[in-house]
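With one protein chain withheld, the remaining protein chains of the complex are depicted in position.
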Amino acid sequence: MSLDTAPDSPVRLPFEPLQKTNSVINEPPLVRGLLIGAALAFLSLFLLLPLLSVFVEALRKGLGAYFAAFGDPETLEAIKLTVIAALIAVPLNLVFGLSAAWAITKFEFRGKQFLITLIDLPFSVSPVVAGLVFVLIFGAQGWAQPWFGENVGRVLFSTPGIVLATVFVTFPFIARELIPLMQEQGTEDEQAALSLGATGWQTFTRVTLPNIKWALLYGVLLCNARAMGEFGAVSVVSGHIRGLTNTLPLHIEILYNEYQFVSAFAVASLLALLAMVTLALKSFLEWRYADQLAATRRH
Amino acid sequence: MTAVDRPGRRRSRRTLPGFTPTLGFTLFYLGLIVLIPLAGVFFKASGLGFAGIGQVIGSERVLAALRLSFGAAAIAALLNAVFGSIVAWVFVRYEFPGKRLFDAFIDLPFALPTAVAGIALTALYSENGWIGSVLAHAGLKVAYTPLGIVVAMTFIGLPFVVRTVEPVLREVERDLEEAAATLGARRWQTVLRVIAPAVFPALVTGFALAFARAVGEYGSVIFIAGNFPLVSEIAPLLIIIKLEEFDYPGATAVAATMLVLSFLLLLTINLLQAWTRKK
Partner (left out) sequence: MDIQIRGVQKHYGSFHALRGIDLDIASGELLALLGPSGSGKTTLLRAIAGLEPLDGGLVKFGDVDATALSVQERKVGFVFQQYALFKHMTVLDNIAFGLSVRPKRERPDAATINKRVRELLELVQLGGLEKRYPAQLSGGQKQRVALARALAIEPRVLLLDEPFGALDAKVRKDLRRWLRQLHRETGYTTIFVTHDQEEALELADRVVVMNRGVIEQVGTTDEVWDAPLTPFVYDFLGTPNVLPGQVAGGVLRLSGASGALDAAPAAAEGTVDVYTRPNELRVAAADDPAALAGKVVETQRTGLLLRLGVQLLGSGAVIEVELPHPDPAVQRWQTGDTIRLRPARYRLFPRSGLAADAATGFDPTLTVTEHRSRSRS
């Protein structure tokens, strides 16, 4: 701050140079520098450079080749399927998240902690195992296949299977975001609303929902990012039928394995952009509505 | 119980409406999407019997894959524990340009699809990539080796340690450090004896989460791994290979083993943590 242009002014300047650092609770500059350097080197090596390389590889042969990748009808089909899967999985898990959070945070009942653990379960299951689960049910020898095959139609290697796998892996995201926050908020607001004559539904839409809207949006963002990006589980149930059961991540794999690197990275850059938008929105929410998002967050 | 006192009891216990439908839907949906399908794995596995499972697991290829998955995940989680702690420390304690930007990017592995991460890391660490070419000069080959697997697993586990340690570190009061200083402790003694023990349980949690995620990881690993049987073939990939060969029992046996091993490890770590917290 160089505000010292009026040396004869008797008024104290609003900013003074910082005092020498307090050695009691701070490290010497050298140690600081080394630690900051190590941290930033680690983050650059493992986060920034990979992200950057997606765009560099995608644009390696110029903008023309980059945009040509999106003209491919199979790419367009993959985008369509990805959007469909997310459009089904996210609302389903949204309803589940709200309902689970309401039951868990507004009432006392036995086994609550156990229920929370069960909701977290899909986080700790390998996506490949998640896919396998549905193969065992709906596969050629699956126990639900005979009935489903006759009455509903094909599940595995088609859209329903992909949606199911996506729902499974994104299952806890929204509930996980809401439960700690609603636990913190307690039930007083709702009780006040009820005592003023509001119905249960009015209480939920006019009192509870405004209280949790930012956390809810946050959960939806994360859920959507995962839904559109899921690879392992979807890979197992899709059967990789080109143009029929390809999501964007699967399409990337196919292009990559066919050595169409520019196309693969072009499609990847689309998903990377989505990730960056998600992160930007997330940072914005955290910065703007920190108090309205749960303090204790685990992923 | 008479018909008269029933509504009164209910009112006194549950003042808000909607308990039965929300809990009902929660349990129904949880059962349908998660519990019944997962139970199917164990049902199928139990059909094999211990001998059947043992036969699958005992094969050299499966053992190598399990060893690789758990071993590489442990190394990656350890790397993340060390560097994640440094990152958390730097973010909580210091100011530097670009801090907000770096902070936002910490969560990239949560948001970036694993397949994208996989091909990006492969491009970066292969012999003609930006980093790979530098390392190749030093005689170090990363892509298509177990080392590459560690790199990918480090990437996807990176946010866990940072995000669990950060809030705890932020809560360590400056008072404690000043108290230690007035009592004559040097800075390193304060860090080691006052700050580290306060942060340790969170660090273990972060390690466990990163580890669990890395063990099951598939998308980001298979591109960089090379996938040579016995050398760089991870357990989840083996499940897929067995499925493609229509060896459902074999796939189930590997999956069930992974689930149980992960569960046991997490349980151990949870117990360890409960123990340190009590202490």
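All chains are identified by letter, namely A and B, in their written order; residue positions are counted from 1 within each chain.
The rule is simple: contacts are C-beta pairs under 8 Å (C-beta built on N, C-alpha and C of every residue); 3 or more make two chains touch, one makes a residue touch a chain.
All of these numbers come straight from a predicted model, not from anything done at the bench.
Engineer: From the listed residues B:67, B:100, B:170 or B:193, report the one that touches the chain absent from this view.
Structural biologist: Once the missing chain is taken into account, the touching residue is B:193.
Engineer: Which listed residue (B:73, B:180, B:222 or B:254) would be found touching the missing chain in the intact complex?
Structural biologist: Hidden-chain contact among the options goes to B:180.
Engineer: Which positions on subunit B touch the chain that was left off?
Structural biologist: Its contact residues with the unshown chain are 95, 173, 175-176, 178-186, 189, 193-194, 197-198, 279.
Note that only the chains that are shown with their structure count from here on.
Engineer: Starting from the mean Cα coordinates of subunit A and subunit B, work out the distance between those two points in Å.
Structural biologist: Taking the mean C-alpha position of each chain, the two centres sit 16 Å apart.
Engineer: Along subunit B, where are the residues that touch subunit A in the complex?
Structural biologist: My answer: residues 14-19, 21-23, 25-26, 29-30, 33-35, 37-38, 40-41, 44, 83, 86-87, 89-91, 93-94, 96, 100, 102-117, 119-121, 123-124, 129-131, 151, 154-155, 158-160, 163-164, 167, 174, 177-178, 181, 187, 209, 212, 215-219, 223, 236-237, 239-240, 243, 246, 248, 251-252, 255, 258-259, 262, 266.
Engineer: Within their complex, state which residues of subunit A touch subunit B.
Structural biologist: 23-27, 32, 35-36, 38-40, 42-43, 45-51, 53-54, 57, 95-96, 99-100, 102-104, 106-107, 109, 115, 118-119, 121-129, 132-137, 139-141, 143, 164, 167-168, 171, 187, 190-191, 194, 200, 203-204, 222, 225-226, 228-232, 235-236, 248-250, 252-253, 256, 261, 264-265, 268, 271-272, 274-276, 278-280, 282-283, 295-299
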